[in-house]
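This structure is in structure tokens; I'll ask about it shortly.
Omission of a single protein chain aside, the complex is shown with its protein chains in their original locations.
Chain naming follows the written order as A and B, and within any one chain the residues start at number 1.
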Amino acid sequence: MSETFQLDGEDIPFAPGQTVLQAALSAGHYIPHLCYHPEFKPHGSCKVCTVKIGNRTAASCTMPAQAGLEIESNTEEMNALRRTLVQMLFAEGNHFCPSCEKSGNCELQALGSDLGVMTAGFRHFYPNRPVDASHPDILLDFNRCILCELCVRASCEVDEKCVFALSGRGITKHLVVNATSGKLADTDIALTDKAMQVCPVGVIIKKRVGFAVPIGERRYDQRPISAQALDDAPRPPSGSGVCQACEE
Amino acid sequence: MPRLDLSPTDLESILLRYGSDPTNLLQILREIQEFHGWIPPAVIDSLSQSLSLPRGHIEGVVGFYSFLHAEPIGQFRLLFSDNITDRMLGNQDLLEYLCNKLWLERGHVSEDGLASVDTTSCTGLCDQGPALLANGYAIPRLTRQRLDQIVELVLQKVPVTQWPSEMFLIEDNIRRSDILLGNNMQPGDALRAAIAQVCVPGSAVEAAANQRSWREGIPSVELCAPLSTLEEIKRSNLRGRGGAGFTTGLKWEACRNAADEPRYVVCNADEGEPGTFKDRVLLTAQANLLFEGMTICAYAIKAKHGFLYLRGEYRYLLETLNAVLEARRSANLLGNGILGQAEFDFDIKIHLGAGAYVCGEESALIESLEGKRGIPRNRPPYPVTHGYLQKPTTVNNVETFCAAALVALNGGDWYRRIGTTKSAGTKILSVSGDCARPGIYEYPFGVTVRQVLADCGAENTLAVQISGPSGVCIGADEFDRRIAFEDLATAGAFMVFDESRDMFEVARNFAHFFAHESCGFCTPCRVGTAMLKATMDKIAAGHGTQYDLAEIDQLNRILLQSAHCGLGHTACNPTLDTLKRFRPTYERRLKSLDFEPAFDLDGALATARRMTGRDDAGAHLSMETAEPLAAPPPDESGVLLARTES
Partner (left out) sequence: MANTEQKKIRVATTSLAGCFGCHMSLLDIDERLFTLLEHVEFDRTPLTDIKHCGPCDVGLVEGGLCNAENVHVLREFRNNCKILVAVGACAVTGGLPAQRNHLDLADCLQEVYVTEISLHNGLIPNDPELPLPLDKVHPLHEVVKVDYFIPGCPPSADTLWKFLTDLLAGRTPTLGVELTRYD
């Protein structure tokens, strides 16, 4: 019999090497998260998956599962923290859902709606982040970037192209494109790349296919993100797991 | 002075010196920056080729460190240290003076590309500020006369390396010495003492040696001395001096126990905590003791390679420190077969940082040593098992290694008798701010704040910031508290503020510091520190309200619960400490009104006024503001209309 820990009072079995979030998702239990993707090694930057263990808190995506842990996740305290983190992301970037092609399929939006976020609350930063429309088939709208690094990891580990990287630090941290010109058109990115599929928000957009699915039929119109937890259950990595450009 | 051309041969010679090794990327970039004044796109391209690294990765590293620039920043880069102590000594006036003299705007390169002037985080010269860095070299005790001299040199385009050496004279200012600063150990003494140890028959060390002999495949007799050294360090109760206070002996033992090889010894000399400068003095006055301590560590944990991670601000120490290392190599205190011990090979390389406070966090420091952006790692695993290049690594502070050398020489029992029961040994304090004798003070642990204040000649003291912005701010009723792990744990900063100081401005300076130094990896710290800075600026501008204080509380809660590392956890401390102890300084600035706009409304019309040439009453907005009505009155209609906060 495998070992277990408790999540909100329920026993969660885990395999050696699994983190708390991975074990929870495998067992069909949802913990809200953004920067975690089942095919990549968790790195814990968004902190939305933070849970409480006794008196301390930790990002569940990077915390190794251990037998006997008693973990609280779906509590008002943790959900309030998650709401604030989501609000921070909304205030940090330029998230104009009504005019975004990703609306209805966006994880940030779905998470906000599921957690009951009604406003960014804080003062908006309104950063100046020009879009990169240089590529004939792909648009990069940095306004929506939440710096989850999934495209960085996918492009390095799976596509082995390292089209994306991060530069700057603090509030000026930003995504950069791996070309002297800094333009996507000057990279070898392809529509079939893994990096094209992993953006949880609307940064990496295929041109000429936006708004094709009517409102009401998009992914998160159907069921809230928390109800689609099993889709995020851990699965074998699709890449080498080695990345030069990412931070972990 | 930076050269304007960087020929392929220049680049090649730099690459050659670093073996075209990607883990040396930061060192390579730092040298290019120093040589050329900036890092042009074409250079990044060719580095990408030679080091087989993605271009974006290199761009990311350049973008992370304050002292690396992907755009020209002038032949002369003049950065004023902007710690609160520099401010108290008038750095802002001086900065403005220099900008005027050079006909340039702060943060912008002069039109002729000659110079730029800006601020940088604390340069560790708080006892002799205000200070600046000229192309990376520290100049203390700035005055207008000194700036006039600098302006002349800049205008005449005299390379910084040829500026008068007295400008760069940095004092040790050692005011009180104890076992560490007062030691008269000769290079090699501690190592000889360590090597000379033998196993007492029947002792615990002998038993451990026998056990390890089997595991490590080394004859037990050869293990006696290293294990005895480890035992002495454990017996001494020495705890890390970088702030966290982890027991050094346990760290070393865990590293020795890690199965993987090779092991590394890393000295954290990234002394970035504002107000801390004791490591600078140790590096100047006790370099041999430090390197001896690192070598002792290597002996105890069986490491072959060591790094000194020296903060970029201490660039001026590089040549001297390398000379000390060279002398130690000549004396057979470094290199192969140290002091004739066949299996004892160890050497130390110096890596320079490039302006990133977060690299003082040990796992971020290791990332930086590997040539990457300095992002703190997820733990576990810890550096003792998975450190530099994922190999077992012991990271200690400069002062810790110095103390370890003394322990090796004089024994653990000798050391643990000094200080208090829980805090063995001495602590070196970097005293700055409002006092007659700022400088370096070494005390046995347990000294009261009051005693330190008396010794440094502080009068009418309002507050002391212990251990820098990430530490604690205490008021006069707490001056009988003691410097010790069990009371006021500190990495060494001791900033004194007298009654003329405004503690709100102190906290605001620190809020700016944290926002500038946040690595940006995690959401709460990246966004939260920027929000805290904006809120403190709003209060400073006279637009703060109770809502803003509530928002600071909320940010603090979020940062404590979810930030990735200590930088985020402690970012609100200075604000909360001063709010708790000096609340009137905040309240004086708050509007009595409930709510104030987040920005300057009238200022937001300035552009439109300028473009339309209007200045009538309708072209202005007062800050006088709308107030929400009081809570709704009881409702008579039966339809309850109230904001029910559930």
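Just so it is clear, a contact is a pair of C-beta atoms (placed from the backbone, for glycine too) under 8 Å apart; a residue touches a chain by one contact, two chains touch by 3 or more.
Computed from a predicted structure; not experimentally measured.
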Touching the hidden chain in the full complex, which residues of subunit A are there? Just list them. 90, 94-100, 103-104, 109, 112-114, 116-121, 123-124, 126-130, 215, 224
Logged for subunit B, residues touching the omitted partner chain are 547, 594-595, 597-599, 601, 604-614, 616, 618-621, 625-629, 632, 635-646
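The rule we apply is simple: only the chains that are shown with their structure count from here on.
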Report the inter-chain centroid distance for subunit A and subunit B in whole angstrom, where each centroid is the mean of the CA atoms. 31
Subunit B residues within the subunit A interface of the complex: 41-42, 44-45, 53-57, 59-60, 62-64, 356, 367, 372-373, 375, 377-378, 380, 515-524, 526-531, 534, 551, 554, 557-558, 561-564, 598-599
Sites on subunit A touched by subunit B in the complex: 43-48, 50, 57, 59, 62, 64, 81, 84-85, 88-89, 91-92, 122-123, 125, 146-147, 156, 162-173, 176-180, 244-245, 247-248
